[in-house]
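With one protein chain withheld, the remaining protein chains of the complex are depicted in position.
Showing chain A:
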Amino acid sequence: MTGTTSQNRTNTVSATAAKSSPTTLFGLVLVGLLGLVVLMMFSGSGIAQQEAPPVVEQPVLVVPIAYQTQYAKPYRATGKVESNQQALIGFENGGKVAQILVEDGAQISAGQILAKLDIQRLEAQLAELTAAQSLVEAEVRLAKNTKERVVDLVSRKLDSAQRLDEVSENLNIAQARLTQITAQLNTVRLEVKKSTIYASTDGNIIKRMVDPGAVVGVGQPIFEIASNTELQARIPLPPEVATTLNQGDFTALSVGNISLNGQLSALGSQRNLRTRTLDAFFSLPANANVLVGDLVRANLTVTVAQTGAWVPVSALANGIRGMWTVLVAQNTGETLLESRTVEVIYTDGDMAYITGALQTNELVVLAGTHRFIAGQKVTAALYSQLP
């Protein structure tokens, strides 16, 4: 590139005349450098060197706890509605059933005829005895007439005293026979009466067990009737719950959607081996629109005397060896969290009744314990103060 060089050489000679050139050069270079520096400093939307990021202090809500001396535990039990008077009734005799006058589910009133046995045999006996009665009545009349005649004869000394005694006793015999027959007749009539079943109380026929024409034995149940005037609920309860109830107390019961007030009338005295419960009987109000056999639910509350405090389950955090802990803030504002071990006496899934290393009015972390560790610095605020 010798050509260029010589050209430049000639230019150098003339350049000495332009003395201002170094400053122009310096000026240009300086401008260029500064421009570059400024460009660099303004790049990236001015993301300057960041100040050290802060230590994030988590906000936390706390609530003061209050100890109580007892707590209420709900207990739900289910039982059945029964009738106070529910019985299986039948004939006192055996025989063939002639008539059944009511069907299943029929309403009955006290004294109503329900069923009749076949009384043909009894009627035959009745006819037999009635005929016998007529016979004996005739004998009594004869004896009476005979006695009157003989008394007349004896008074006119026409007959012996012996004859008088004979006819008197004959009259007695005939009268005694009449009494006997009458009594036999009454017996058969009683049997006829007992071949009918009468309703003993108002109520319903639960079940008719026998059809007309069947031959039944003594005491075989024909009907199951239940009184609908007095219903009761039999609810099995564990003894520890049952003993908290007093006789005569009213309890809220529910059958389906209907709510009732039942009054405790009796408690069973023997514990059922399988279900470990006692039966509690609640008498239901008379106009309750329930059926025998309906399922009745009782929502009872059992008060247990034990000191503790209620906290929401979300305030519990895990501890070692299966124990629970809660986190406690020493004060509101900036504070450190402490971990205290507690024991859960009872929980229903949403709230827990606890006792443990806590004092009344200490501030317990309400929720979100999975965010925190004991010893962490937080900003605590009272729950009610939430904006």
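In this text, a contact is a pair of C-beta atoms (placed from the backbone, for glycine too) under 8 Å apart; a residue touches a chain by one contact, two chains touch by 3 or more; residues count from 1.
One rule holds in what follows: contacts and distances are computed from a predicted model.
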Among "Carbon-nitrogen hydrolase", "Efflux RND transporter permease subunit", "Fis family transcriptional regulator" or "2-succinyl-6-hydroxy-2 4-cyclohexadiene-1-carboxylate synthase", go ahead and choose the protein name stored in UniProt for the chain not displayed.
"Efflux RND transporter permease subunit"
Which listed residue (A:Gly79, A:Gly203, A:Gly262 or A:Gly308) would be found touching the missing chain in the intact complex?
A:Gly79
If I consider the whole complex, including the chain that's not displayed, which of A:Leu185, A:Val344 or A:Ala357 touches that chain?
A:Val344
Determine which one of A:Leu245, A:Val313 or A:Leu382 touches the chain that has been left out.
A:Val313
Footprint of the hidden chain on chain A, which residues?
1, 3-5, 8-9, 11-12, 14-15, 18, 20-22, 24-25, 28, 32, 36-37, 39-45, 47-50, 52-56, 58-61, 74-80, 236, 238, 272-277, 279, 295, 297, 313-314, 316-320, 322-324, 344, 347-350, 352, 366-371, 373-377
